[in-house]
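Here you go, one structure.
Every protein chain of the complex appears in place save one, which is left out.
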Amino acid sequence: MLRDVEARVIRNTRLSRDYNVIALAAPEIAEATQPGQFVMVKSGRGGDPLLRRPFSVFEVLRSNNRVEGLTLLSKRVGVTTKILYDAVEGDTISCLGPLGRPFDLVDPPTEAWMVAGGVGLAPFATLGDALLAHGVKTTLFYGARTGGELFYLDWFTSRGIRLVLATEDGSIGDKARITIPLDRELQEADGEVVIYACGPEPMLEAVAHVAAKHKRTSQVSVERTMGCGMGGCYSCVIQVRSEAGSERTRPAHYVRSCIAGPVFKGEDLVWD
Amino acid sequence: MLRDVEARVIRNTRLSRDYNVIALAAPEIAEATQPGQFVMVKSGRGGDPLLRRPFSVFEVLRSNNRVEGLTLLSKRVGVTTKILYDAVEGDTISCLGPLGRPFDLVDPPTEAWMVAGGVGLAPFATLGDALLAHGVKTTLFYGARTGGELFYLDWFTSRGIRLVLATEDGSIGDKARITIPLDRELQEADGEVVIYACGPEPMLEAVAHVAAKHKRTSQVSVERTMGCGMGGCYSCVIQVRSEAGSERTRPAHYVRSCIAGPVFKGEDLVWD
Amino acid sequence: MKTLSGTDLSVQIGALRLKNPLIAASGCFGYGVEYAEAVDLSTLGGVAVKGLFLKEREGHPPERIVETPSGMLNAIGLQGIGVHRFIREKLPELRQLRATVIVNICGSTLDEYVELARILSDAEGVAALELNISCPNIKEGGITFGCSLHGTFDVVSAVKKVTPLPVIPKLTPNVTDVASFARASEEAGADAVSLVNTFLAMAIDVETRRPKLSNIVGGLSGPAIRPIAVRMVYECRRAVKIPVIGMGGIASARDMLEFIIAGATAVQVGTANFVDPFIWGKLLAGVTDYVRRHNIARISDLVGTIDTTSREKQWISS
Partner (left out) sequence: MKTLSGTDLSVQIGALRLKNPLIAASGCFGYGVEYAEAVDLSTLGGVAVKGLFLKEREGHPPERIVETPSGMLNAIGLQGIGVHRFIREKLPELRQLRATVIVNICGSTLDEYVELARILSDAEGVAALELNISCPNIKEGGITFGCSLHGTFDVVSAVKKVTPLPVIPKLTPNVTDVASFARASEEAGADAVSLVNTFLAMAIDVETRRPKLSNIVGGLSGPAIRPIAVRMVYECRRAVKIPVIGMGGIASARDMLEFIIAGATAVQVGTANFVDPFIWGKLLAGVTDYVRRHNIARISDLVGTIDTTSREKQWISS
C-alpha cells in the first residue's frame, strides 16, 4: 500500500565525499517494497526545493525479525542529495512509496547476473537477497570510475554473491567499462542467465545490446527525471516498442517510466 | 563596520514554548554593536524563506574579556523565528550587522527608565549594561501577558537594575499594562528621567504619551516590516514630524525606520 | 452536501453542483485513476483529467520538466490517449470510483473543440468540459484562441451550441488583461472560467548553453506563481458574474482560502499533488476547520469576500 512517512533519520553513513547511506524509519514502506521499487523523497522545508526525488530502496533494515526501516544509497549531485548527505540522526525526511514496477525474479537453474554502474548499485541489495532466497545463483558485475567508489563489496560476498568488478582507472578489477567483463563471461556461459542492470543510460544500452547479442533477456532499471513518481505528470517518459508485459508490438511510443517502469525489458526500449 | 557572518550556533536555550535565546558566533558584529542596534538574520537554505528578518542584539557574549558572539531573544511567530527556535548547536545562521541608529545614552544624575513589552525586552540587556557603565541609575519596567513570559529577571536585578513588573493576568506585579505603573511612578518622580521603550506599537504610543504628559523625553524602538535593513527597499517606513537629530519640523512624512531608526524620539513619531 | 458539523462546502458551477470546491487540476492528476490508491476520488469536488485531443499524441521528448525556485516548468506537449481511448479505457473506472469528471479538451481548430464536445456529451460520466485554450507548450494547441478575445468568444460559443454540459474555458495568464478574456467568455455563454494555466517561461543550462527543456520553453506552475494567480482571480471575479475557478500554486488550506476570498468559487490544485498526493484530505480538513472557526455556514458565503475598505481608508488618511 502506498504510504507517505515523515521518516526519522536513524543514521547516516558517509561512504565517500559523494556517497552516503541513509537509514530512515519508514518500516511500513520497507515492508511493502519489492526489489527494484523506489521511494519519492522530500527533504527540506518550504518550496525550495519543491519536488520530491526518486531513490531506489537500497536495504530493508531488520532487527529481531522486525522491519525497522530502509536505507537509501545516495550520490551527491544536487540539492536534495546534498541534504541527504548532510542529514544527521533525528532529522526527518518525507518518504513516499513503494512505487514502480519491480524486477521479475527468476527461478533456478536460471542464473541471475546483476550489472551495476556507480550509484546504480542501489536496487541490487534487495534484489540479491530476494534471488538468494529463491535459491538463484547470483553474480554482481559492478563498475565505477575508481576503486574507492565501489561500496558494500563485503556485504555481497558475505552472502555468497559472486563479484566481477571493473573500474575505469583499473584500480580494482578490469580497467574497463563493466560491459567488457560482462560480454566476456556471457561468451563463455552456457546455462540460462537473466541479466539485471541499473546505472547510467549509456551503460544500460550497452548491457541490453550485449545481452541481446548473447541471446539473453535483460531487465534494466532506468532513471528519468520524475516529477511525481505516480503517473500524474508525464515527465518521466521513455520510448518503448511494446507494452510491458504484452507481446503486441507497436511503433515506438512514450510510456511513463514511473509506473510502466522503472524496470523494463532491455529489448523493449528504444535507445536514442 | 557592516559585516555578514555565517555564524555558528553556540547554544540555543528555550525559555518557554515560544521564546528562546540563541547564541551566535559573530564576534565581529557583537563587538561593533551599540545598544538598540539590530542584525538581519537569514536562516534556512534556498529561496523559501527568502528575506532576512530583523532582530535586536540581546547580549554581547564575553569570555575572558574577549567577545565571543551575541545572543538574540526570539519569540516564535512565523517561519524564521521557528527555525531560530528549533536550531541546534552547530547549525549556521547568517547574520548581517550591526544596523540602525542606537539609543542615545544619558549621563547621571539623569535616571534611565527602560520600558519593555514582551519580546521588546531584547535591546535592554545591552542598553542596561551601557547605562550602568555610565553610572546611570536604571530601572526596567517590564510587562507581559503572564508571569511565565517574564524572562531574565535575575540577570537585571543582579546587575542592580530595579525591576517594576506588570502582567495582564496579574500573576506577577501589577495586573495591568506596564504603562500603568510607569504613569504612577512618573507622577511621583522629581529628578530628571529619560524613558527608553521597546515593544508593540500601541505600547510605544502609550509610553510616548505618558512621557509627554509628565514632560519627559522618550526614545522608542519601533518594529516595522523590513525587507533589507539597510535603506535599500523603503518597506520599513514610519511617519515622523521632524527629522531625527534636527530641530526643523516638517509635515508628517515617511522615513525609513531601518536607518532613521529603529530608535526614534517618542515626540517625533506620528501615531496612526 | 453538509459535513457533520453542518458546514456546507458545496458550490455551484453552472448547472453543476460540486460537493466541495476542491478540484484536481488537469495534467497534474493523470486520468485520475492513477491516484485512486492515494485518495478516494469521490471525496473531491471534481477531477479535471489530463488535456485530451481527438487523437492520441506523443507529446514532447524529455526533458519535459525542470524545477525552479518554488515552482516547476513543464513542456509535456499534451501526450495523451485521445478522446476515444479515454472514453473506452478510463471513463468506466472513473464512474466506478464515483469521480466528478471534468474533461479538459484541446484542439488545433475550432471544429476539433466542437467535435470533442459532441463526443464527450454523449459519453456517460462527464460532468463538465474545461476548454484548454491556454496551453503554452504547443503551437497548435488552443493558445491562438486563448490569446485572442475573438478566438475565445468563438470557441466558447461554438462549443456551447453542441453540448448541454457546463463549459469552462481555461484562461492563460500570459495576457495583458485577463479580465477581458473572462468577459469574452461570459458573453459567449461560458458557465464559468478557470485560471490560471501556466506562465510561459524557460530555463537554460549555463554549462551547455542549452535550454533545459527539449521544447525550449515551458509553463511555470507551483507556489512561485500564486501571488500573480490570486491577483488575476481577483480581477476576473470583479469583471464577471459567472463563477471563477482559481488555481496556481495552492499547497495548503490557507492558499485555497486565499483564492476563495479573492473570488474563486472553486479551486484546482496541480503541482502540489506531485509533492504530496495525500494533500486532498489535508486541504479539506483545513478549510472545514477555518469555516467552523469563522462561523461560516456555507463556503460559498466566503467567495470574493476580500475586504479592501479599511485599506482604502488608511490610504486616504495618509
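Letters A, B and C name the chains as they come in the text, with residue numbers starting at 1 for each one.
Criterion: a contact is a pair of C-beta atoms (placed from the backbone, for glycine too) under 8 Å apart; a residue touches a chain by one contact, two chains touch by 3 or more.
None of the values given here were measured: they were computed from a predicted structure.
Engineer: Shown chains touched by the missing chain?
Structural biologist: A, B, C
Engineer: Specify the residue from the set C:29, C:86, C:145 or C:199 that touches the hidden chain.
Structural biologist: Touching the chain that is not displayed is residue C:199.
Engineer: Which residue from A:6, A:89 or A:272 sits in contact with the chain not drawn here?
Structural biologist: Considering the complete complex, A:272 is the one touching the chain left out.
Engineer: With respect to the chain omitted from the figure, which of C:53, C:234 or C:274 is a touching residue?
Structural biologist: If we include the chain that is not displayed, C:234 is the one touching it.
Engineer: Among B:67, B:132 or B:237, choose the residue that contacts the chain missing from this document, as touch is defined above.
Structural biologist: Looking across B:67, B:132 or B:237, the contact with the absent chain belongs to B:237.
Engineer: Of the residues in chain A, which ones touch the absent chain?
Structural biologist: 46-48, 239, 272
Engineer: So which bits of chain B touch the chain we can't see?
Structural biologist: Counting over the whole complex, chain B touches the hidden chain at residues 1-2, 4, 42, 46-52, 96, 224-225, 227-228, 230-238, 253-254, 259.
Engineer: Over the whole complex, note the residues of chain C touching the chain we left out.
Structural biologist: Its contact residues with the unshown chain are 58, 60-61, 68-71, 73, 147, 174-176, 199-204, 206, 208-211, 214-217, 220, 222-228, 230-231, 234, 249, 254, 257-258, 261-262, 290, 305-308, 310-311, 314-315, 317-318.
Just so we're on the same page, only the chains that are shown with their structure count from here on.
Engineer: Of the other chains, whose C-alpha centre is the longest way from the centre of chain B?
Structural biologist: For chain B, the chain whose C-alpha mean is farthest off is A.
Engineer: Counting in whole Å, what is the centre-to-centre distance of chain B and chain C, each centre being its mean C-alpha position?
Structural biologist: Taking the average C-alpha coordinate of chain B and of chain C, the gap between them is 47 Å.
Engineer: Hey, how far is the Cα centre of chain A from the one of chain C, in Å?
Structural biologist: Averaging C-alpha atoms per chain gives centres 36 Å apart.
Engineer: Between chain A and chain B, what is the separation of their C-alpha centroids in Å?
Structural biologist: The computed centroid separation for chain A versus chain B comes out at 55 Å.
Engineer: Send over the residues of chain C in touch with two or more other chains.
Structural biologist: Touching at least two other chains: 69-70, 223.
Engineer: Send over the residues of chain A in touch with two or more other chains.
Structural biologist: Chain A, residues with two or more chain partners: 46-49.
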